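Reviewing the structure listed below.
A single protein chain has been omitted; all remaining protein chains appear in their positions.
When the chains are written out, they are named A, B and C in that same order, and each has its own residue count from 1.
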Amino acid sequence: MIVALILLPTFAAAAVLAIRSAAARRTLLVLVALGHAGLTAATFVRPAGPQLGGWLLLDPLGAVFLAILSLLFLTAALYGIGYLAREARRPTGLADEGFLATNQPEAVFTACLLMFLATMTLVTVSHNFGLLWVAVEATTLASAPLIYFHRQKRSLEATWKYLLVCSVGIAVALLGNFFLAIAVTEPDGRSIPLVLNDLLAAADQLDPTWLKATFLLFLVGYGTKMGLAPLHTWLPDAHSEAPSMVSALLSGALLNCAFLAILRILQVCSAAGLAGFAQPLLILFGLLSMSVAAVFIIRQDDFKRMLAYSSVEHMGLLALGVGLGGAATFGAMLHALNHSLTKGMLFLVAGNLLAAYRTKSVAGTGGAIRVLPVSGALWIAGILAICGSPPFGPFVSELAIIKAAFDQNATWVAVAVLSLLAVIFIGMAAAMLRMAYGAPPERLAAETRPREQACTFLPPLALAVLVLVLGVYVPPVVEDALRLAALALGGRQ
Amino acid sequence: MDATQLIHPLLALALAPLMAGIVNKTKSAFAGRNGPPVLQPYRDLWRLLHKGAVYSRTTSWILRAGPIVSLAAVVTALAMLPFGGTAAPLSFAGDLIVFAYLFGLVRFLMVAAALDTGSSFEGMGASREVTFSALAEPALLLALAALARMAGSPSLSGLLAGAVANPAVSIPVLLLAAAAVGIVLLAENARIPVDDPNTHLELTMIHEVMILDTSGPDLAFAGYAALLKQWAFAALLVGVLVPWRTGVLWADVALALAAMAAVAVGIGVVESTMARLRLVRVPQLLLAAVACAALAVVLVLR
Amino acid sequence: MDFWVNCLVVLIAMTNLRLLGSSRVVSCVHTVAFQGVLLGVLAIVGASGGLAAHGIVLAAVNIVLKGLVFPWLLMRALRETHLRREVEPAIGFGASMLLGVLLIGICLWIGSRLPLPVGVQASPLLVPAALFTLMVGLFMIVAGRKALTQVVGYLSIENGITAFGLGFALKEALLVELGILLDAFMAVFVMGIIIFHISREFDHIDAGELSALKD
Partner (left out) sequence: MQLILASTAIIFLGGLLALAVASRPRAASVLAAVGAIAGSAVGLVPALRAVLGGTHDAIACPWGLPLGEFHVALDALSGLFLVPILVLTAVAAVYGTRYLGHDTGPRVGVSWFFYSLLTCGMIAVVVARDAVLFLLAWETMSLASFFLVAYDDRRESVRHAAWTYLVATHIGTAALIALFVLMARQHGSLDFDHWNAGGMTSALASLCFLLAVAGFGTKAGFMPLHVWLPEAHPAAPSHVSAVMSGVMIKTGIYGLLRILSLIGPPPAWWGWLLIAIGLSSGILGILFALAQHDLKRLLAYSSVENIGIIAMGLGLGVLGTAYAAPTVATLGYAAALWHVLNHALFKGLLFLGAGAVLHAAGTTRIDRLGGLARRMPRTAMAFLFGAVAVCGLPPLNGFTSEFLVFIAALNGMLSGDLLVGATTAAVIAGLAVIGGLAVACFTKACGTIFLGEPRTSEADEAHEAGGTMWATMALLMVACVVVGVASPWLIGRSLASPLAVLCPAPAGLPIDLNVASSPLTGVVLAAAAFIGIALILVLLRRRLLAGRSVTQSGTWDCGYQRPTARMQYTSSSFAQPLVDLFRGLLRPRRDAAPIVELFPTAAHLQTHVGDLFTDRLIAPAFRRVREVLSRLRWIQHGRVQWYVLYIALTLLVLLVWKLG
């Protein structure tokens, strides 16, 4: 079944390149997304056994991220129908870009999208560190063309930076792999295979010094991909220039995959009794990321960049939660879910706003609730949600993390988190008000503006409903899955 | 309640105009005129009561309500004052606050009535009225609070009952309180040095200018209310300054009445010997009153 | 045999110095290609226990990819982008050399902090050498003016890491190593494409000029 999860999108990608008609391609995209979601659900019902000698295994931790990925991709795909149709009609040329962009061939785009899905799925299921690395690097390569969908200078630049920075980071992670390989070499020259469960089993035989070095390299390498400051530099560019549905996937799924990679090595470290070494570093990077995000969110004029920095912030929060350990781990897992859904929703809505206003400038986007009633409302709700206001999901998870921090007497961490969250809220609230409310620009004030189409707002709406539900009620099945994942990370409750 | 409690209200209703008469007589004596007869205020009131009324087209029912409410409120306030050994008809814990706030009600309605005419002069007077009384109020209440602490009773009847327990403390406290109340008396009743009751330049008036457009019975009510208010404050001052009791009812009352007359003369003397302060300097005078009261509080707390 | 390994390692380190020093893109490309070949040799020599199939395959793939394919790709990109051959380095020759020495020092120190566990038999120079190659790659990316230089830098990083893997003849599964190489290849390939687009859109590949996206 796991293999199917990976092969399905792969073959579909190949097929897409062959298919001529756009309609068929889009249908296939949605079908694959549906199938993927179905298979994922199936894995929850009937857990799949290890494959390729334990190289592919769906453990609770991976399952959580796989579920998030699958759900988000499904939404994005549904959104994609309307999006690609719209792009085919009139490509999104930006006012601040000056000229209309010509898009990449849709077939290539769709194929890359599917490959992106395949590689990310591989990340969530691969238990061999080498394979994990290959998968993560592959996600980079698969997503690079997606960012360059609008063929214009800015997106080209973004792609270049994304590719270079991430490749360098990933290279560091590769070195980490070899360090790990050395760490596992036993005195008699034999070495433990780099498969997670074997490593966990034999954790006490690992060479601590090299394991520490390995963790550092993984932290820097995958941290680059995950967007931990100061390694986050590619993130705002890529997110702001990529087409919105891609941004949603990048922020909601890709960053999680990199996070998962870090979690894997963290598992090994804690098993080897190095948690005390690893976790403070995670807390440090977490706070650093949140601060950097705060700096750039205040008075940010590009709303997609604002969302990107907010992703930096939340990745920081995740790292911090895991770094605190204990109850905070569960909070972090829950937060990963909440953040992915909310941020995905926000990026999709941002796509609608972008298509209507033709600008990414906050100042140039006014009166959204008049121009796009539903999207405008969703935008308000999403911003409030991502800032951690009840009754939305992120509030609960953030509260859990903060509470755990207090309970562990990490009072200063908690205070720092609270104040940083407040600062970020101030910045985002200002942008939200300026965009959602007020009078729309003359060009759009006219009544002639086209009505919103359901296909553009239904997917984000669905996500919004989910986030709202998670804010007042977490279904037992979800909670159990998250608890198991937290347990796998050695978190309590 | 026994009949003696009604003595003071009746005396007040009867003698308040006389007090004004005495004040005027004193002033004219100082000015070397022989001045209006002592009973002149009675005549004025009587004449006004039998006049018709002229109302501005601008005004509403508020102008008519003002004098009535103020007169009623002042009479009610009088009912809480003990006077020379006679208990007040109405006495309960904290009645001193009601006493003060009834005058606040008077102020509110009179100011409203003044603004009702839309005349800039009456607006001016109203503005000054609220300004000064906003400063007079804390002085009065602080002074009363000091006395209350000293007498150990939260009601006017108690704190004016006149038990001079420990002269070393109580005498200075009494004097300070008296000073505060005295200044408030002058300020609240449109007296020099705060206001000149019988100037003829509206620009300089406070109280008189507020009733420019009041006429007939309304004016009589307003004037009578003003006289009663003056009596009330004077009685308060007397209560503070003359704490001694003979125990014989008529003697105490007579003593108090004499004291009232003395206060009236005193007012006259002050008015004839002092000039009106510039309006911008009045607040300083009132702040001085507040300072006296605060000092009294500190002394009494120590 | 350790002797040969050491020799190779030292050679790789020397090539790094050349990379630092050289002021021509072409020579950089050639140097990196030479590194690739050395790595192939290293794969054969380092494969303890004689020539296992494992080692041979890796060596072959290394030599073919890094020694032939990559240089060819890069030269093609060079031609397409009409790049003036001279790089005008952001950091001059002397400074680069000094920095190189400094980096060697740091890498040696780090190597000294990372004692090889018993059971890993390999040249003790390998850790510093690999790290050094990595650092030099990073240095080229940071200091390079042209996007192409940065690709070369990336390749040098890749080489350093591969050297590490091969030098220790780690029992990493063949599949993984091939995957790694494939990824590297794809990376370079995609980068090449992007560079091609850059040169078309911007009429230059000055990385320094690519700074429109900022806050």
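Just so it is clear, a contact is a pair of C-beta atoms (placed from the backbone, for glycine too) under 8 Å apart; a residue touches a chain by one contact, two chains touch by 3 or more.
Here the structure is a predicted model, which means the values were calculated and not measured.
Trainee: By the document's own contact criterion, which visible chains does the hidden chain reach in the full complex?
Mentor: Answer for the hidden chain's contacts among shown chains: A, B, C.
Trainee: Among the options B:L71, B:V263 or B:C292, which residue touches the chain absent from this view?
Mentor: Within the whole complex, the residue contacting the unshown chain is B:L71.
Trainee: Check the options A:F296, A:Y357 or A:W379 and report the residue that touches the missing chain.
Mentor: Missing-chain contact among the listed residues: A:F296.
Trainee: If the hidden chain were put back, which of C:A143, C:L166 or C:I205 would touch it?
Mentor: Looking across C:A143, C:L166 or C:I205, the contact with the absent chain belongs to C:A143.
Trainee: In the whole complex, what residues of subunit C lie against the chain that is missing from view?
Mentor: 106, 109-110, 113-114, 135, 138-139, 141-144, 150, 207-208, 210-215
Trainee: When the complex is taken as a whole, what residues of subunit B touch the one chain not shown?
Mentor: On the subunit B side, contact with the omitted chain comes from 49-62, 64, 68-69, 71-73, 75-76, 79-80, 90-95, 97-98, 100-102, 104-105, 107-108, 111-112, 115-124, 126-128, 130-131, 133-138, 140-142, 145, 148-149, 152-154, 202, 212-213, 216-218, 221, 279, 283, 290, 294, 297-298, 301-302.
Trainee: Please give every residue of subunit A in contact with the chain that is not shown.
Mentor: Interface with the chain not displayed, on the subunit A side: 160-161, 164-165, 168-169, 172, 209, 212-213, 216-217, 219-220, 224, 230-231, 233-234, 236, 277, 281, 292, 294-296, 298-299, 330, 334, 369, 373, 384, 387, 389-391, 395-396, 399-400, 402-403, 406-407, 414-415, 418-419, 421-423, 425-426, 429-430, 433-434, 437-439, 471-476, 479.
In this section, only the chains that are shown with their structure count from here on.
Trainee: Quick one: label the inter-chain contact graph as line, ring, star, complete or other.
Mentor: other
Trainee: Hey, how far is the Cα centre of subunit A from the one of subunit B, in Å?
Mentor: 78
Trainee: Suppose each chain is reduced to the average of its Cα coordinates; what separation in Å results between subunit A and subunit C?
Mentor: Each chain reduced to its C-alpha mean, subunit A and subunit C end up 31 Å apart.
Trainee: Averaging only over C-alpha atoms, locate the centres of subunit B and subunit C and give their separation in whole Å.
Mentor: So the centre of subunit B lies 100 Å away from the centre of subunit C.
Trainee: Would you mind listing the residues of subunit B that make contact with two or more other chains?
Mentor: Not one residue of subunit B touches more than one other chain, so the list is empty.
Trainee: Would you tell me which residues of subunit C are touching subunit A in their complex?
Mentor: Contact set of subunit C toward subunit A: 113-121, 130, 134, 137-138, 141, 147, 150, 154, 157-158, 160-161, 164-165, 168, 170-173, 176-177, 179-180, 182-183, 186-187, 190-191, 194, 197-198, 201-202, 210, 212-213, 215.
Trainee: If we count contacts the way the header does, which residues on subunit A are in touch with subunit C in the complex?
Mentor: 128, 130-131, 133-134, 137-138, 140-141, 144-145, 148, 151-154, 156-161, 163-164, 167-168, 171-172, 174-175, 177-178, 181-183, 185-191, 193-194, 207, 209-210, 213, 236-237, 240-241, 296, 300, 305
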